[in-house]
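Only one protein chain is missing; all other protein chains are in place.
So, chain A:
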Amino acid sequence: MKAPLSWIKEYVDVPAGVTTEELTRRLTLTGLKLEGIESPGSQITGPLVVGRVLTKDPEPQKNGKTISWCTVDVGDANGTGEPQGIVCGAHNFEPGDLVVVVLPGGVLPGGFEISARKTYGHVSAGMICSARELGLGDDHDGIIVLPADAGEPGEDVRGVLGLDEEIVEFEVNPDRAYALSLRGIAREVLVSVDGAADFRDPAIRDTPPANDQGYPVVVEDPAGCPVFVARRVTGFDPAAPTPDFIAQRITAAGMRPISLAVDVTNYVMLETGRPIHGYDADKLQGPIVVRRAREGERLTTLDGTVRALDTEDLVIADDSGLIGLGGVMGGETTELSKSTSNILVESAHWDAVSMFRTGKRHKISSEAGKRNERGVDPTICEAAADRVVELLTTYGGGEADPGVTVVGTPPAMPTVMVPGDLATRVSGMEISEETTAECLRAVGCEVSGSGALEVTPPPWRPDLTDAQDFSEEVIRLVGYDRVPSVLPTPPSGRGLTRVQQLRRRIGRTVAGEGFVEVVSFPFVSEGDLDALGLPADDARRTMLRLSNPLSSEAPSMTTTLLPGLLRTAAKNVGHGAESFGIFEHATVTLPRAVGPAPILPVDRRPTDAELDELVKALPDQPLHLALVGVGEAELSGWWGKGRHVEWSDAVAAVLAVADELGVELTVRAASVAPWHPGRCAELLVGETVVGHAGELHPRVCAAYGVPARSVAAEVDLDVLIEHAVQLRQAPHHSAYPVAKEDVALVVDASVPAADVEAALREGAGELLESIRLFDVYTGDQIGEGKKSLAYALRFRAPDRTLKEGEAAAARDAAVALAAERCGAVQRS
């Protein structure tokens, strides 16, 4: 909400010593946060003065335009006292008029520098200004003609134009709708600023009583429209200009001057907070009816939009049909126009919830709607209408029709019991019952009783419904800055949960493996999954869609972290990165076919069954870890050539995580997108697949724009964490000597090394301490389709030195089992 300071001060006296900074600081501390102080003339520098037009000679031009060559008296402002010669394109002035002149050296908004320059055959030394050129609105129909008493030629014109006005902008929270008016802001000044006094409520005025000569209005839905006031102005001059102060003020408030009639309704809305609607009375046919829309009804609102209405929408109708969407936007047929001379003024109070729903339903966001949906003072309908009539007749030359229609009465404000010590209990500082009552009265409440105060909020505060709401009013006036600072003393905590600790360790472990953590948005498209090469029946293609995605190119919640990581990898490559690893751990969204999440009651705790239904309606959201490696795993350097990342680096990174968690992972070959079908490791805990790792499919690399032979892994961390070792047992190391045996086994190339190792382990028995594959050989010496696996076996007994031949016997047993299981033949 923007408000010129002078307008605020029209309704409340502020001590002379209170600066704008101090005033806004105080308002900020009591809840109206200062957004900024601006001045409409802040972008104008240099001489801007009153000029009197001395001569005006129209000169038709070849291009069809007629310009005027003028001489203008600018007093001494030009340093010579001689008349200033200025070319002007506008025509809405005559010699003798006072105009606004910017002289050479001046700068207008937008950095427009004024100099004496040759144009249309004259040297034009300055410019006669329009409102738009000065940033005072959109009016460019002509230049500004000042009132005859605006000042003497040569005088600075900023004050007259309101250019030196300070306009204060506040952030208004949804519960303080009353501050969307000068009336409300002035009241806040009164209660917030020391020494502020003499609040003059613009909504308190003598209004003529209702009579039966007013325009006929039938309110069929009094719950939706508790009060409807109608007044008429006849014989209004539609050409009457808006007075400067109204135009300047509504412009300052961020609205656009349109015509006197419209500007007056907006002015009164800003002044009182009460939205007003004006109808062209000559276009009304028969009585006005307020009701809910009927099935299938349509209305063309004054923005030209045809709207299909909902039966919950409050509408205004006459004999011609619908003429307005009550409280939200008027209809086109009865809109105030440039020829409207008879005006019907509507000042009605509307049900806030209905306003909110209609505005949301029809996506209408208007100044009127903003106020109506947050709650307006229902008691000032007559005053606001009367103020509109006053301004219309004063500046538009019409007459107030004696008829006054008032339908309905403002709803009473509910009385709330507020414990006298509530503010103390809520704030933690001593606030007496007297202070509580005093503060509540200051904001307009009626207070009676003691111990438990009976408090009735003022009609402009529909937000004050609960006792605690009133405590906020008290505490903010006593001062949030006076709330003491006291640390609470929680009971002994249990620290991070084990799962939380494990997640941190996982992050550190993967970082320790050389990967850099990144954070990606979870939004993806089908196309992202196509790029991963996922088959049509892949479970990862079942995604949760967003109703309102930011981009139609990424409408779904991802089921895999890889699209985000691969995009990020490609971006890094684009930035010139050659060798890097990145990882992310985040939840993915796996929809499941279940019913809706119920909207549960809020006046009690939902039952466990209700909560269960709620939670079960949500998709599965397992925590995943994914990583991508690009370029060299071991860097090239002065020490020699590096090593390009390969499938095993991705596997190793996952194994490092598993090791950190104490989880035994088994590895087997798989063929799963987006991995290379021959270089994809499936990782299992027991029989549960936790994820995959390996080299990416070349087509996936190409689709995402990452270098060929990049690697990736993705695993379900929830499963890994679930299997994390609970309590590690201390190992017992034997101090007896080790016996080493190496074996080289030739197997078919298709036999997985993991199978050979498993057979060796089992066959070697308990004496085997460790086994390590130290070489894999393929080549002529062993024949085509074969590979040689060389293992180093270490044997040791926990309690004795091995006897001669014992280790060899165990080795032979191991080889025998490998021969039996895998067809392994020992190389001689």
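Just so it is clear, a residue touches a chain if its C-beta (ideal position, glycine included) is under 8 Å from a C-beta of that chain, and two chains touch if they have at least 3 such contacts; residues count from 1.
Here is the rule we go by: contacts and distances are computed from a predicted model.
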Report task. Leaving aside the chains on screen, match the unshown one to its UniProt name from "VacJ like lipoprotein", "Phosphonate C-P lyase system protein PhnL", "Amino acid-binding protein" or "Phenylalanine--tRNA ligase alpha subunit". Result -> "Phenylalanine--tRNA ligase alpha subunit"
Query raised in the report: In the full complex, which of A:466, A:664 or A:820 touches the chain missing from this view?
Result: A:466
**Report entry** Contact partner of the left-out chain, one of A:517, A:530, A:553 or A:775
**Finding:** A:517
Query raised in the report: Which one touches the absent chain: A:339, A:497 or A:552?
Result: A:497
Report task. Just the residue numbers, please: which parts of chain A touch the chain that's not shown? Result -> 28-31, 33, 173-176, 353, 356-357, 360, 373-374, 425-429, 466, 468-469, 471-472, 475-476, 480-481, 483-488, 490-497, 500, 504, 507-508, 510-523, 544-550, 557, 568, 571-572, 575, 577, 579-583, 586-587, 589, 595-606, 611, 614-615, 617-619, 621, 632-635, 637-639, 642
